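A single protein chain has been omitted from the complex, and every remaining protein chain is retained in its original position.
The block that comes next holds subunit A.
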Amino acid sequence: MDMHLTLENFTKCIEDIVKISDLLMDGWILKEKQGVENGKYIVKRCTTQLTKPDDKDIKVLVTFEYHIAYQLSYGVPVICFKVWKHDGLLFSLEEYWEFNQDLKEHNMYDTLTQLDHPVLCQPFLTLHPCRTQEIIQPFLENSKNPVISWLSVVGLFVHLNLLEEYLKNC
């Protein structure tokens, strides 16, 4: 039988992430929308430089805002994000795709789509949750924190690097 990550378990995982993050000053914060079943999610902002894979001279300084929330209908965690240039202009899905080196051989719309944030219900760029169950399945039994384990696999595709310290806790 398929196991899956319960909302309770998810909430514990993200609370643990914030605890580790606080020690490391890594910037993850826990947010909660009142009156919503899956109201708890975590957010982190970070600034980085993106380089076009086919033209290394084109560099652009951007800020990412990552959200990790629980998607009730799929029963899995979701990573979604916004990314903007420093004049405040958001990247569209296509613009971001231009800078993504690691997903190039995949079909864009199969992997990355603009979906509503599971809690905020605003459009975010989202790693599509339909394959998440497949990825997270093996971690459910063996990892102390399946959300961290899953992030360590998929974060890379959306420029999210996890510090080693997190991996020691899963």
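Just so it is clear, contacts are C-beta pairs under 8 Å (C-beta built on N, C-alpha and C of every residue); 3 or more make two chains touch, one makes a residue touch a chain; residues count from 1.
Assume contacts and distances are computed from a predicted model.
Asks: Which listed name, "Mitochondrial import inner membrane translocase subunit Tim17-A", "GPI mannosyltransferase 1", "Ubiquitin-like modifier-activating enzyme ATG7" or "Reactive oxygen species modulator 1", is the one UniProt assigns to the chain that has been left out?
Replies: "Ubiquitin-like modifier-activating enzyme ATG7"
Asks: Quick one: which of A:N9, A:N38, A:T63 or A:T113 touches the chain that's been left out?
Replies: A:T63
Asks: Determine which one of A:K19, A:H86 or A:K144 touches the chain that has been left out.
Replies: Of the listed residues, the one touching the omitted chain is A:H86.
Asks: For the chain not shown, which residue from A:Q49, A:S73 or A:N142 touches it across the whole complex?
Replies: Going through A:Q49, A:S73 or A:N142 one by one, A:Q49 is the residue touching the chain not shown.
Asks: Give me the subunit A residues in contact with the hidden chain, please.
Replies: Here the touching residues of subunit A are 24-25, 27, 29, 45-49, 51, 61, 63, 82, 84, 86-90, 161, 163-166.
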